[in-house]
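A protein chain is absent from this complex, but the other protein chains hold their places.
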Amino acid sequence: MSKRVAILGASGYTGLELIRLLLRHPEVEITALGTRQEENPHVSEVHPQLTGQLDLRLEPLTAEQLAERADSVFCCLPHAASAEAVAQLMEHELDVVDLSADYRLRDKDVYEKWYGVTHPDAGRLPSAVYGLPELYRNQIKASHLVANPGCYPTSAILALYPLLKAGLISPAGINIDSKSGVSGGGRTPKPAFHYPECNESLMAYGVGAHRHMPEIDQMLTEAAGESVEVLFTPHLVPMDRGILSTCYATPVGDVDTEGLMACLRETYADEPFVDVVDKPPTTKHVAFTNRCHLTARVVRGRALVISVIDNLIKGASGAAVQNFNLMQGYKETTALI
Amino acid sequence: MSKRVAILGASGYTGLELIRLLLRHPEVEITALGTRQEENPHVSEVHPQLTGQLDLRLEPLTAEQLAERADSVFCCLPHAASAEAVAQLMEHELDVVDLSADYRLRDKDVYEKWYGVTHPDAGRLPSAVYGLPELYRNQIKASHLVANPGCYPTSAILALYPLLKAGLISPAGINIDSKSGVSGGGRTPKPAFHYPECNESLMAYGVGAHRHMPEIDQMLTEAAGESVEVLFTPHLVPMDRGILSTCYATPVGDVDTEGLMACLRETYADEPFVDVVDKPPTTKHVAFTNRCHLTARVVRGRALVISVIDNLIKGASGAAVQNFNLMQGYKETTALI
Amino acid sequence: MSKRVAILGASGYTGLELIRLLLRHPEVEITALGTRQEENPHVSEVHPQLTGQLDLRLEPLTAEQLAERADSVFCCLPHAASAEAVAQLMEHELDVVDLSADYRLRDKDVYEKWYGVTHPDAGRLPSAVYGLPELYRNQIKASHLVANPGCYPTSAILALYPLLKAGLISPAGINIDSKSGVSGGGRTPKPAFHYPECNESLMAYGVGAHRHMPEIDQMLTEAAGESVEVLFTPHLVPMDRGILSTCYATPVGDVDTEGLMACLRETYADEPFVDVVDKPPTTKHVAFTNRCHLTARVVRGRALVISVIDNLIKGASGAAVQNFNLMQGYKETTALI
Partner (left out) sequence: MSKRVAILGASGYTGLELIRLLLRHPEVEITALGTRQEENPHVSEVHPQLTGQLDLRLEPLTAEQLAERADSVFCCLPHAASAEAVAQLMEHELDVVDLSADYRLRDKDVYEKWYGVTHPDAGRLPSAVYGLPELYRNQIKASHLVANPGCYPTSAILALYPLLKAGLISPAGINIDSKSGVSGGGRTPKPAFHYPECNESLMAYGVGAHRHMPEIDQMLTEAAGESVEVLFTPHLVPMDRGILSTCYATPVGDVDTEGLMACLRETYADEPFVDVVDKPPTTKHVAFTNRCHLTARVVRGRALVISVIDNLIKGASGAAVQNFNLMQGYKETTALI
């Protein structure tokens, strides 16, 4: 049965990608697009990419209006604003995939420390599921509120979680050196994303301070069964989309390249969107797809795992559709490649 | 004898390029950097490219202060603001190269129509020299106020002026299809220059409305000895710097490729920065230089002239240094390549 | 009923795009991938983008083998090689969409002049249909051999054909200034496409000599009902994909912007993939889609029409699927966006 779907925060890049994906979804009708601005622009003014494909205006929408017009909501609002909206949506018994960070961290205090705000809906944290289907497929199926993972965490967790869980790498001393295309920074013009500043350039940013670090810690701690504190260093790369994470860890015992690879291959054997590959993976090979390519090596006594995803698809909107499919009982891969 | 030089509007891209060029100039000491902001940042905070190379702060500067600290001023302010500043600088008998549009158009009414403001210093228009050394070398040498040409006009005028003057192409029906890198849009973040918007993309803009059109008209009218109205269409190309202008015109009589090329070669035989080349020129071959590469063809009964420059150097700051060298009696090519 | 489809020349960029599109086609099974190399690599070695999505090897295939394994063939071979293959495929009563230039030009002599080879299958030229659905939808439906248009011609013909046909612009003096991303040059490494050569650079090429010029002539001559010889100047732009054509013509009578726009809007009112837009169109807005965005202006007594397409989709593989859908009686938009 077809579902009526709304997208809040539809004017940004994750909103655009969601619309593009959902337009191909045979069981979905997009019925409302929310914005916090008040001009009610047509979606083709905001996203000329959609000219001729969707005849809707963006508009400020209350939870009541959304409850009338939609069954499910994708929420692409900024953190804190998102939880405020989600709290109301849940009261109206809507299913929600939240693309913000608000329900990812299980510990309210960690959230409040890293995001610098009081959590607007902390009571609901225990009922939200971390939306990485490769880890929580069954919980997602049963959930009404899914916290869609961050883009960097997706790339790092898919790379490291199985190896930690299998005890093949040490929980101590993990370095994650990540590189992202510029769309990860959102659609608001800022000096760092001004074309002549970031084109033909490369820099690290958020060194020791990026908010995806505690999210990675949380999930890898779960994998290891003991506290993990990663060193996560993101870099900005002059390209539109794509994340490559080069993850460095200490191998346990005498595990070798083949041992790491075997673990990854076994873990992901039946996953529709994770491919373990032999050559170092390339972001372009997963761009515009919901896929993750992974490889691992032991070199000079250290373990490397390299993963690539499209930050806007597997790192955001594609994962959100994958989660939506699971929540609604559709085939998991519907509308995704 | 060495000159003390100030740069107003030093925080933008033309300011940065001017500083980089003037740091190599053996006869120049940069003594003041103006800004309209009030935080007095060190130049290496504004332009980290200059770390360790120049120990100056940007500061708001009055004409009186400038007159004390400098002999010559490069003015990189926005239009109208520039003429207001220049009027005062001229009162203090400073030499000025103005990189804004304020003194380029000889007809105050044309200026006011296209720029939408009252000219703040129209009385000085007759004494300003249009700073294209290839046309006005002697006048520039004798001038105290040089209006540095626009980037697009430089590429178009160097391509078409000699052919019009020689009567080899018709003044009617000239189309100038120009393509520019993004640095031409300045340093202020705007949606059109947000990396994920303009990267991997191409568009025309300012169709029929770009302010460089009357500037090109003015100079080509002079060349032709009759009124010229070009159709000028700029495009934004995903690269940092470079302008390529493909100029279409109607050849006069039976002039052929060799006729056009001979005229260009003869015109520019002694020019230090204009090269007539056989193959279609490439912006990269003139990037970071003060040079213009040009070629011409007659194809299917129509004339094409293609020119390339670096919009920030030959199209702005390099030309400004070239003009400065002429005004001060230095070797024209000093500090330029 | 589902069709078995083969792709010849599957190792290039148009082959990759075809596979990606056809994998989403509910009525298609890809059954064979041809290559002229003999190593029989797996498609995921040749196109790592397809890892996990298609389990086929590329292999040299005879017409006999193809006739056994496929109902329809997309031919992505180089010119001349393509016609040789197509001649045999047609003997085996396969339906063919040919993406090469071999069946586009109706006049064998024009083909042989511009392509410098004897046409291997000239006898079949009259039975091939030029595969621009916006012009020849009904003929394509009835055809077994469709000549898929060139990428530049698609952008130019969609822009100019209706205006010429309506008599709104003059057949004389048409200038087409086109700009293309680098994927248009194919997958074979060459100096001109070496990253550090073409990145951050812009150049015209094939001035007066590009093989798409006679193809544009042919179609615009048909539109005008009299001989049209355009001046077509392509440029190479540092981006992966996208063509923007800025077309200059002389308006007839007192037609104005609205007159041109009205003609375009009426022509394309029911077209699924052509959108007439008000603002100058942007290649990024049609990238990865089968769409064309178009706008027109009258400025200073001249007509401009600007069109954008994705050179690999609407300019090649997307159009091929659109043609295939028409030929096979599927919904024209199947598998396309």
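For the reader, a short list of remarks on this structure follows.
Every chain is named by a letter (A, B and C) in the order it is written, and numbering of its residues begins at 1.
The definition used in the following text is that a residue touches a chain if its C-beta (ideal position, glycine included) is under 8 Å from a C-beta of that chain, and two chains touch if they have at least 3 such contacts.
The structure displayed is predicted, hence computed values, not measured ones.
Remark: the omitted chain is touched by one listed residue; of A:Asn175, A:Thr188 or A:Thr333 this is A:Asn175. Contact with the chain not shown here comes from a single listed residue; of B:Thr51, B:Asn138 or B:Thr188, that residue is B:Thr51.
Checked against the hidden chain, the listed residues A:Leu18, A:Val86, A:Val237 or A:Leu336 yield one contact partner: A:Val237.
The residue from C:Ser44, C:Ser82, C:Ser100 or C:Ser183 that touches the chain not shown here is C:Ser183. Residues touching the missing chain, restricted to chain A, are 173, 175, 177, 179, 181, 197, 199-205, 207-208, 229-231, 233, 235, 237-242, 244, 246, 248, 280-284, 287, 297, 299-300, 302, 304, 306, 308 (touch as defined at the top).
Where chain C meets the omitted chain, the residues involved are 13, 181-183, 185, 187-191, 193-200, 238-240.
Residues 20, 23-24, 48-49, 51-53, 200, 272, 275, 277, 279, 281-282, 284-286, 288-289, 291, 293, 337 of chain B touch the missing chain (whole complex, contact as defined above).
Convention: only the chains that are shown with their structure count from here on.
One inter-chain figure worth recording: chain A and chain B are separated by 46 Å, centre to centre, where each centre is the mean of the chain's CA atoms.
Each chain gets a centre from the mean of its Cα atoms; for chain B and chain C, those two points are 39 Å apart.
Contacts with at least two other chains are made by residues 200 of chain A.
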